[in-house]
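Only one protein chain is missing; all other protein chains are in place.
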Amino acid sequence: MTRIGILTSGGDCPGLNAVIRGAVLKGSAVYGQDFVGFLGGWRGLVNGDIIPLDRSRVRGLSNQGGTILGTSRVGPYQEPDGGAKNIQKTLDALGVDGVIAIGGEGTASASKRLFEDGIKIAGVPKTIDNDLDATDYTFGFDTAVEIATEAIDRLRTTGNSHDRCMVLEVMGRHAGWIALHSGIAGGAHAILIPEQPESIDQICAWAVSVRDRGRSPMVVVAEGFTLPDMSEAHSTKGLDGFDRPRLGGIGERLAPMIESRTGIETRSTVLGHIQRGGVPTAFDRVLATRLGMAVVDLVADGGWGKMVALHGTDIARVGFDEALANHKTVPKERYQEMRVIFG
Amino acid sequence: MTRIGILTSGGDCPGLNAVIRGAVLKGSAVYGQDFVGFLGGWRGLVNGDIIPLDRSRVRGLSNQGGTILGTSRVGPYQEPDGGAKNIQKTLDALGVDGVIAIGGEGTASASKRLFEDGIKIAGVPKTIDNDLDATDYTFGFDTAVEIATEAIDRLRTTGNSHDRCMVLEVMGRHAGWIALHSGIAGGAHAILIPEQPESIDQICAWAVSVRDRGRSPMVVVAEGFTLPDMSEAHSTKGLDGFDRPRLGGIGERLAPMIESRTGIETRSTVLGHIQRGGVPTAFDRVLATRLGMAVVDLVADGGWGKMVALHGTDIARVGFDEALANHKTVPKERYQEMRVIFG
Amino acid sequence: MTRIGILTSGGDCPGLNAVIRGAVLKGSAVYGQDFVGFLGGWRGLVNGDIIPLDRSRVRGLSNQGGTILGTSRVGPYQEPDGGAKNIQKTLDALGVDGVIAIGGEGTASASKRLFEDGIKIAGVPKTIDNDLDATDYTFGFDTAVEIATEAIDRLRTTGNSHDRCMVLEVMGRHAGWIALHSGIAGGAHAILIPEQPESIDQICAWAVSVRDRGRSPMVVVAEGFTLPDMSEAHSTKGLDGFDRPRLGGIGERLAPMIESRTGIETRSTVLGHIQRGGVPTAFDRVLATRLGMAVVDLVADGGWGKMVALHGTDIARVGFDEALANHKTVPKERYQEMRVIFG
Partner (left out) sequence: MTRIGILTSGGDCPGLNAVIRGAVLKGSAVYGQDFVGFLGGWRGLVNGDIIPLDRSRVRGLSNQGGTILGTSRVGPYQEPDGGAKNIQKTLDALGVDGVIAIGGEGTASASKRLFEDGIKIAGVPKTIDNDLDATDYTFGFDTAVEIATEAIDRLRTTGNSHDRCMVLEVMGRHAGWIALHSGIAGGAHAILIPEQPESIDQICAWAVSVRDRGRSPMVVVAEGFTLPDMSEAHSTKGLDGFDRPRLGGIGERLAPMIESRTGIETRSTVLGHIQRGGVPTAFDRVLATRLGMAVVDLVADGGWGKMVALHGTDIARVGFDEALANHKTVPKERYQEMRVIFG
């Protein structure tokens, strides 16, 4: 019997538990695989800190946010006593034949190195930001977009009641997918993403155009968006005459800039961690379950060194190399097609 | 200036309004197109019953269920005074250059015939059942799956509290996509779809296996599922000794069969029209908006006789012929991969 | 140390777990009480079938639907080996000093008899129908109303798209509270409840009046509503000339009657068990938690023979007698104030 260890790594993401459940249910039923879970991400793998994972342990997990295995942001080579040699020893001691690592770009990168160093490891891609090129969508993204969209729906009624401009800051440090999709879904009048520069003049022009049509501007901004000249946004002179860094994110910086330039009362909201937790959408549960089931097929086929991915409606297999080759950012044309209707 | 008429046809579907909004916003901003809406599906086209559609009319529609244009199930050749000739006269009288028809298989089929009869017409695919082969997903489907999944989440707690088997009947006359996806998302113990026969003995075996593990069976059944021998389900003898047809859908018929054969108390629920209405999910709003924007691109390119579709993450164009060539049912392998973990 | 046994009885209801959690957390922290749970309602009490309930066991229960103790509809005198004598023996053998019974009218009635027969028992009222006179609201009711209201919101968009009359049947066998509140919240054009007769002519008049204003009628009907002359609704002649009972609930019977009399296409939906399960609303979680905490205060004060209840914003104590004195139905004036704006 093959014994497989599963770990979850990186930031929390709705659907992690559904992946674990899908893998354990199919692996045990179809391939007779046996499963353990490493606790706390790579730390559990390095230290051999495990729990058994059988059918009863993954019961009811498809709609549970978070991960029953815990997670952390430290990599397998950064952990004390980390590295491939030690990990192989741990695996041998535990009788674990191979590892399934569920995580984002950092996890894929570490998995690639471990695989090259001889560890049998396979991957499931996970990023709430949807910025992995190897897969059409990552689980967790749809939930984050849904939560952000519901927030926009709520903020718009308040914007309209008060004739205010509302600014919502959503996740997306390097890729603006959450902002783009929630902004489209919520009918935002401006969407600002890290990939595409917009000047404060343009943003204000959109807001004014909306106000002039008798409506209340709704601006969605990804946390990684920067203004071309951010000196205004980044710093401010204190009463003592010293420049000091403005605290807070881009949303909190944009709001007073829009207000002072347009005269439209403006309020900002930062969604933050709410986007990462809780019950996954049905879309994410299905995707996560399918990926979990597919990765045990991969492992049963001896496909170590690869990860599973969504291509169209099919689950595909891609090498860690390929998965890491490109960062999936919002293409200019996807942004431009929305941009023409802003304002 | 090009003047385009939009109509929505067939059953209600979350996202119809978002398509209309996307088309009008982009068409007017980018191509200077002018829009009218035909009321009540094909009837409005045949009778020239229109409302103007400008930017202010589609304001705030992205999150509104239903269709502001109304819909019906009668085709353009079935309507009194229907047919291509009369329709062309109506279009001429209204100064409408071409038609965008948003609808399902029947609508695509009628559009194809109208196009062959000389009407400039383009299409946007719509089916809550997701059974159109030309597109990876249709808008409305994700919302239906989300609603069905939330119902499963609720029913499971009651099943567990009462040690009952719960049966949920969802939409899907010819294709089991809603049952499959909601069943996966909700962690059902049996999913029954029109495409794949299962015997009542097998269904009961799954239920007993769940009960024997101390859990409460959750069965999701598409309305179009039939038992190989449905005589038991379809009819029953009355007190007068005459056979009479059992009323109600498959869910209501299955529940007493499971209960009497397994001894597990069983209750059924029929979701019905709730799956078709109300606020669309963010996924459906994005897809619908993109399709609406893409169909005005198509029309601006003179691409009459085609419809827009989702391929992977891209919007593609397909001929009506191609769109109608195949009915997209659940492939056997998609069903089998879940079936092995039922029970 | 006092040892207390908790049981949940009757139909499932969102908030049962929150009551259990509130009782255990406060009872153990403040009074040093020790808790066990009887499994499967009264059956567990009669048979001494228990699980320990400590702080770790009730962890995370506030938002969990259903009851971890299970429930059933059989009373303590109906169970084999039931009755006060046997129950007292069981309690003595388990070292349990007294019982907290969470349930509805039947449970309160049985608790009263057990208390008169010498059992130390206290109660927490539970009915999804909100028909207990002793308390302003029962937990579970708010969740049921919320679910029914969301269904109305969804059905209305479909009614409007198709110019249809939509009929929604909600719970309420003897009291129309769920229909009344969800109907108000959803803006229904007719609300039909068991307490107040309305003729089919009146119902159709409302539907026609709505249609004549260009809208689509929304009818909410409690399952216990009956037409003054139900012969039309209750039976139908078969092809063989014999009268036979119409299957299905009042919603399914009303729809064709409205359709045939008004010519308005009419569809019905039965919400069913979905109203009873799943995540409770915040209101119900707060109410349930407060009741759970209050009942251990009651027990610590030796207040056996009583139950806790909500009066305004305060938790009060009432005798089982008082709790059972009146069935809380919708008062005529509450119904009339809505009735004047129907149609």
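Letters A, B and C mark the chains in the order given here, with residues in each chain numbered from 1 onward.
The definition used in the following text is that contacts are C-beta pairs under 8 Å (C-beta built on N, C-alpha and C of every residue); 3 or more make two chains touch, one makes a residue touch a chain.
These numbers come from a predicted model, not from an experiment.
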item: Chains on display which the left-out chain touches in the complete complex; value: A, C
item: Contact residue for the chain not shown (choose from A:R21, A:R156, A:K306 or A:K328); value: A:R156
item: Selected from C:I184, C:A205 or C:M257 as touching the chain missing from the view; value: C:I184
item: Touching the absent chain when the full complex is considered, from A:L16, A:A288 or A:L310; value: A:L16
item: Touch residues of chain C, complete complex, unshown partner; value: 21, 25-26, 29-30, 55-56, 59-63, 136-137, 142, 145-146, 148-149, 153, 156, 181-182, 184-187, 213, 215, 279, 281-283, 285-286, 289-290, 293, 311-313, 337, 340-341
item: Absent-chain interface as seen on chain A, which is shown; value: 8, 12, 14, 16, 40, 64-67, 70-72, 147, 150-151, 153-163, 166, 238, 240, 242, 244, 247-248, 267, 269-270, 272-274, 276-279
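Basically, only the chains that are shown with their structure count from here on.
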item: Whole-Å separation of chain centres (CA-atom averages), chain A against chain C; value: 41
item: Whole-Å separation of chain centres (CA-atom averages), chain B against chain C; value: 33
item: Chain C: positions in contact with at least two other chains; value: none
